[in-house]
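One structure coming up, written as structure tokens, with questions to follow.
This part shows subunit A:
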Amino acid sequence: MAVVVELITGRTLDQGATVEEKLTEEYFKAVSYIELNQEDFKQLNLKEGDRVKVTTDFGEVVVFAKKAELPKGVVFIPMGPYANMVIDPATDGTGMPQFKGIKAKIEKTEEKVKTIKELLEAI
Partner candidate 1 sequence: MLWIKNGIVVDPKNKINLEKMDIFVKNGKIVPESEIKKGDCKVIDASGKLVVAGGVDMHAHIAGGKINTGRTMRPEEMRVVRNIAGKFRASVGRVLLTAPAIGYEYAKMGYTTSFEAATPPVSSLHTHEELDSIPMIDKAALPVFGNWHLVFKCIEEKNIEKLKALVAWAIERSKGFGVKVVNPGGVEAWMYGGNVKNLDDQVPGFGVTPREIITWLIRANEELGLPHSVHLHCNNLGVPGNYQTTIESIKLAKGFKNEKRQVLHVTHVQFNAYSGSSWRDFGSGAAEIAKLVNSMDNVTIDMGQPIFGHATAMTGDAPFQFTLHKLLGARWSNKDTEVETGAGIVPIGYLPNNPVHAVQWAIGLELGLLTESDKVALTTDYPNGGPFTEYPYIMAMLMSKKMREGELKKVHQYVQKATNLPSIDVEKTLYEVIHMTRSLPARILGLENKGHLGIGADADIAIYNLNPLETDFSNGFEKVYKAFKVAEFTIKGGEVIVRNGELLKEVYGRTFWVDARKKVDLEVVMQDVKNYFQYYSLQLSNYGVEERWLKKPERLEVV
Partner candidate 2 sequence: MQDIVCTFCGSVCDDGEYDLKKKSVKKFCKLGSSKFAEKERIKAPMIDGKEVSYEEAIDKAVEILVNAKRPLLYGWASTANEAIRLGVILAEKLGGVYDQCASVCHAPGTLATIEEGVPGGTLGSVKNRADVVVFWGSNPMEAHPRHGMRYSISAKGLLVKDRKQRKVIVVDVRPTKTAKIADIFIQIKPGYDYAIFSALRAIISGNADAVPSEVGGVAKEKLIELADIMKNAKYGAILYGLGVTQSRGRDRNVENAIKLVQLLNRTTRWIIWPMRGHYNVVGAGEVPAWEVGYQYAIDFSRGYPRFSPAEFSAVEVLKRRDCDAALIVASDPVAHFPRIAVQHLKRIPVIQIDPYPNMTTLVAKIVIPSAVYGIEAEGTAYRMDCIPLRLKKIIETNYWTDEKILEEMLRRVEKFKG
């Protein structure tokens, strides 16, 4: 079962506070999750800490699921290497990739969340 959503990415306090410690567990925790609206969360039959696979036209990534206050159909991944696996790299001539507002398919998965190093190897 999968739902189609609009993915946005952005800063968070935790992502910011660990941004100079990228190779730590804290940073990994701060950037490797996805926030979903309560209804979407329910629809995918998720529990906190479950894994979700996010697929876009540009790639896929597995991240942890989190409930959050978001409009239905909008999901959020903190800016960072996990988000960047699936965002739209097209800059449309502006130099700026589209980090926000990407159509994505999300589904519950049993696949594990890659560590930062595993993620880098897979690129």
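The set was built so that all candidates are chains of the complex that A comes from, given by their letters.
Basically, a residue touches a chain if its C-beta (ideal position, glycine included) is under 8 Å from a C-beta of that chain, and two chains touch if they have at least 3 such contacts; residues count from 1.
Keep in mind that this is a model prediction, so the values were computed, not measured.
> Could you work out which candidate touches subunit A in the complex, given the options 1 or 2?
2
> Which part of subunit A faces candidate 2 closely enough to touch in the complex?
Touch residues, subunit A against candidate 2: 6, 8-13, 16-24, 58-59, 69-71, 74, 76, 79-81, 84-85, 87-89, 91-101, 116-117, 120, 123.
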